[in-house]
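Heads up, one of the protein chains got dropped from this complex, but the rest are sitting where they should.
Chains: A and B, in written order; residue numbering restarts at 1 for each.
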Amino acid sequence: MNIIPNFRGFFWLILIAFLFTWFGLVVFPWLELGHLPPIQDEGSTDITPWDSSGAAHAGEHIYAANGCAYCHTQQVRPETSGADIIRGWGTAKDGDGKDVTRRTYPRDYIWQGQVFLGNSREGADLSNVAQRFPDAAKLYSYLYDPYVLNDHSAMPAYRFLFVTQKISGQPSTDALVLPAADAPPAGYEIVPTAQAKSLVAYLLSLKKGYHLKPDEAGIPYVPPSPNNS
Amino acid sequence: MSHQNPQVESPPQPSGNDAIQPKAPDFIETQDVPPLSLEHERFPLWLYLLCGFILFLAGSSFTGFGIFGRDYLDQGPGGPVMASASQATTQVAATPMDLGKKIYGGNCANCHQASGVGAPGSYPPLVGSEYVLGFKERLAAILLKGLQGPVTVKGASFGTMVMPAQETILTPEKIADLMTYIRGSWGNTANAVTTDEVNAAKTKFASHSAAFTEAELQKIAPNGPDPTDKKP
Partner (left out) sequence: MATLFPTTVAPRGFVSTDPELAAVDASVRWPVMVCFLSAVHWMVVGTFLLVYASSLTHPQDAFPILGWFVDLSDNFSMFTYGRVWPAAIDALVYGWASTAGLGLAVWLLARTSRAPACSPATLMTAVVFWNLGVAIGLTGIFLGDSTGVELLEFPAYATWILWLAYALFALWAVATYLGRRPGHDHIAQAWVLVALFAFPWLYGAGSILLSASHPLPGSGVIQEVISAWYVHGIYTLWLAPLGLGLLYYLIPKISGISIRFGTKAKIAFWTWIIFAPWTAVHDLVGGPFPAETVTIGLILSGLIFIPVALIGMNLVSTAFTAEEKQGHHGGVVFPFFVLAAVLFVVAGASEQILSIRSANELLRFTMFRECNQLLWIYGFFSFTVFGAIYYIVPRLLDFGWRSAFLIRIHYYLSLYGILLVISILGFGGVMQGNILENTDVQVTIVTANDVSISYHIAATMCISLIAIGNGVFALHLGWMLIDWLRLRVRGNRLAAEILIEPYEGDAPAKASEEVAA
């Protein structure tokens, strides 16, 4: 029995088999979701999703290089598929404080240069981490010592993102406020490096508190006609 | 004359009597066996049964097959078979306590812990806290505007972390439910809080933008139960 009766035929069959997977898995989703435009929020002048600052985009590199995506996801599944909403990871508020708790949609990621949906949850989902931690100081102290928030944490400490320096004159406004166990010796302060600042800026940009139409996946924006409002 | 070199050694023998020899069973190469047997063997019955069972399980993925088009995202037929999985989709919380519990889990438990005990030095406990059980207006002030600086709760001092304001995150209704929950859980037995009471506090503190300090909170109301309040 000859598995390869004809090399050319074999080659073409393999090619077709690969193309089947390539088109089905990569090309068709790309055609559907690869070119999503932003939309204008109904009833406001917001462009959604919210874009983030340059510092936040720089933070993506720090997030990637230090492998945060190996323990944290950034995708919230719907209520029908897992308990992500119950865990509170989809909880978000819009500008008026109204609840926008929802799953994440493809359009949520179009401004991100590199997307970190993640595949492992040793730590919490970070899609709306800025909603739960709107304060940079808390994020800095958590990065410096994860035990501050959770003394069972398996998260590594990122002390190499910070510098312990002597206080010269006035204490720096960036200096971390830490519990006594982590506090630097007297006369010293702990300040974040530029890498830490970018990373925290990135984390602070992670919130999905804007409206997207339910079940929408990529519907192009149609401006409201003058008769409706 | 034959060639003899008395210094020639025979090649070293494999050391130890455990060394692998060429005739060891795994090292004999059977050249003439055809790689694939062409005789027609029947598959055993258990294989068909097993594959049938797997096909049956795999059929659970067939839901949603009819949904094409980019308007629909992967929804899933429902979560894993947990006891209350179907209730999760309806999310009908009847009482303020239920709603408050949900809000607490999503917003507060990270710091104050699901059991309300907080963390020494950083997050005050809510269990038996004089601020939780005392005047509702003062508690509402903390929730609306946040709390900064050192604070003493049940004799212990806390102050390394700032509590963020919840005014922009929770509606007054939600703050009321949350207050009801923390005042009635973990052994706390203070009475419920209404949305009107939270709105009144919101109006009263509208001009106070920064987080409250302990001194300011003590000026709003002293420690101890509110004598004008109804019993729970």
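Keep this in mind: a contact is a pair of C-beta atoms (placed from the backbone, for glycine too) under 8 Å apart; a residue touches a chain by one contact, two chains touch by 3 or more.
Keep in mind that what you see is a predicted model, and the values were worked out from it rather than measured.
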| item | value |
| --- | --- |
| Chain not shown, its touching partners among those shown | A, B |
| Contact footprint on chain B, counting only the chain that is left out | 1, 3, 5, 7-9, 11-12, 14-16, 18-31, 33-38, 40-41, 43, 47, 50-51, 54-55, 57-58, 60-65, 67-70, 72-85, 87-88, 101-102, 105-106, 109-110, 114 |
| Chain A residues that touch the omitted chain in the full complex | 1-4, 7, 10-11, 13-15, 17-18, 20-22, 24-26, 28-30, 32-36, 61, 63-71, 73, 75, 77-78, 81-83, 86-88, 103-110, 112-124, 147, 150-154, 156-161, 217 |
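One rule holds for everything that comes next: only the chains that are shown with their structure count from here on.
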| item | value |
| --- | --- |
| Centre distance in Å when chain A and chain B are each reduced to the mean of their C-alpha atoms | 17 |
| Touching residues (chain side chain A, partner chain B) in the complex | 1, 32-33, 77-83, 85-86, 88, 91, 93, 97-99, 103, 105-106, 131-132, 134-135, 137-138, 141, 148-149, 151, 177-180, 215-219 |
| Residues on chain B engaged by chain A in the complex (per definition of touch) | 36, 38, 70-80, 88-89, 91, 105-107, 110-111, 119, 121-122, 160-162, 164, 167-171, 174 |
